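A single protein chain has been omitted; all remaining protein chains appear in their positions.
Chain naming follows the written order as A, B and C, and within any one chain the residues start at number 1.
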Amino acid sequence: MQVMYFAWVRERIGLPMEEVETQASTVQDLVAELVAREARYEMAFADTSALRVALDQELADFDAPLDGVREVAFFPPMTGG
Amino acid sequence: MQVMYFAWVRERIGLPMEEVETQASTVQDLVAELVAREARYEMAFADTSALRVALDQELADFDAPLDGVREVAFFPPMTGG
Amino acid sequence: MIRVQAMPFDPGGELNTFTASVAGAGAVMSFTGLVRDVSGGLSEMEIEHYPGMTEKALGAIRADAMGRWDLADAMIIHRFGALAANEVIMMVATASRHRKDAFEAADFLMDYLKSRAPFWKKEVTKDGADWVAAKDSDEDALTRW
Partner (left out) sequence: MIRVQAMPFDPGGELNTFTASVAGAGAVMSFTGLVRDVSGGLSEMEIEHYPGMTEKALGAIRADAMGRWDLADAMIIHRFGALAANEVIMMVATASRHRKDAFEAADFLMDYLKSRAPFWKKEVTKDGADWVAAKDSDEDALTRW
């Protein structure tokens, strides 16, 4: 599964994307796996209420299932326009 | 006093402006004088609720006084924009 | 800036000039009105106006908008004379630090232009000519402000 990070999430984790081998069934489970890895993930995901997630480029919730998902992206609330 | 007509009021009366010698004290009195002149004025002023009046280039009411007014204009509701 | 003219003008060029003049504003709105051939047989649209009063009315409407909203500037350009289908009749532009101000002010300018600026439109087709009637809804729109 490809996991992408944008804006300050990308900066805290220190990379824009990575391949992640995971059996996580929901976004929240994936976040828990990442947080368990290293402090920089823990820092980036400290407050998931301040984060948004997209599954295969569509906005989703943190309790959404990951079945069949190829691309997960984490980022702060968007500031377009 | 200069009296001006615009749009279909101008067309019905057949001229864009004219000098009018009048002692009329209000717009309504002036209209009555004009209507008494000829059928084309009567036709133009048949329904003053469908008309607007400006005194010295400011919108006004038909019962407004004419003291000191140099320019009176009659026209249908505006359709700008 | 207020302009009343018979000559065509370039909305894109006007938008760029206006935008360049309001450095720091952040939000620029524009509205362009074009001649619609509603009947499908329009030869031309004639726009009559009241020289002198038109400029005063537009100036007053613009000043009113500048007072009501936090605007860097507001612009109105309105043509008169004979126009063909799809020609640009008029343009309004507003600039503000805040999008909401720019939006509302442009909406306000359009509402007031419609019922308070001395312009009259006549549609000329091969079957004759008709003055465009004002809509009650145009007058009612002013109560919003």
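Details
One rule holds for everything that comes next: a residue touches a chain if its C-beta (ideal position, glycine included) is under 8 Å from a C-beta of that chain, and two chains touch if they have at least 3 such contacts.
Worth saying up front: this structure is predicted, and the values here are computed from it rather than measured.
Here is the thing to keep in mind: the chain we left out touches A, C in the whole complex.
The hidden chain makes contact, of the residues A:1, A:35 or A:54, with A:54. When you scan C:15, C:66 or C:82 for touch with the missing chain, the hit is C:15.
Per the touch definition above, the residue from C:28, C:57, C:117 or C:134 contacting the chain not shown is C:28. Although one chain is not displayed, its contacts with chain C can still be listed: residues 10-16, 19, 23-37, 86, 88, 97, 99, 102-103, 106-107, 110. Residues touching the missing chain, restricted to chain A, are 4, 6-8, 10, 54, 57-59, 73, 75-81 (touch as defined at the top).
Please note the rule applied: only the chains that are shown with their structure count from here on.
With centres set at the average Cα position, the gap from chain A to chain C is 49 Å. Centre-to-centre spacing of chain B and chain C amounts to 26 Å, using the average Cα coordinate of each chain. For chain A, the set of residues that touch two or more other chains is empty. Looking at chain C, no residue sits in touch with two or more other chains.
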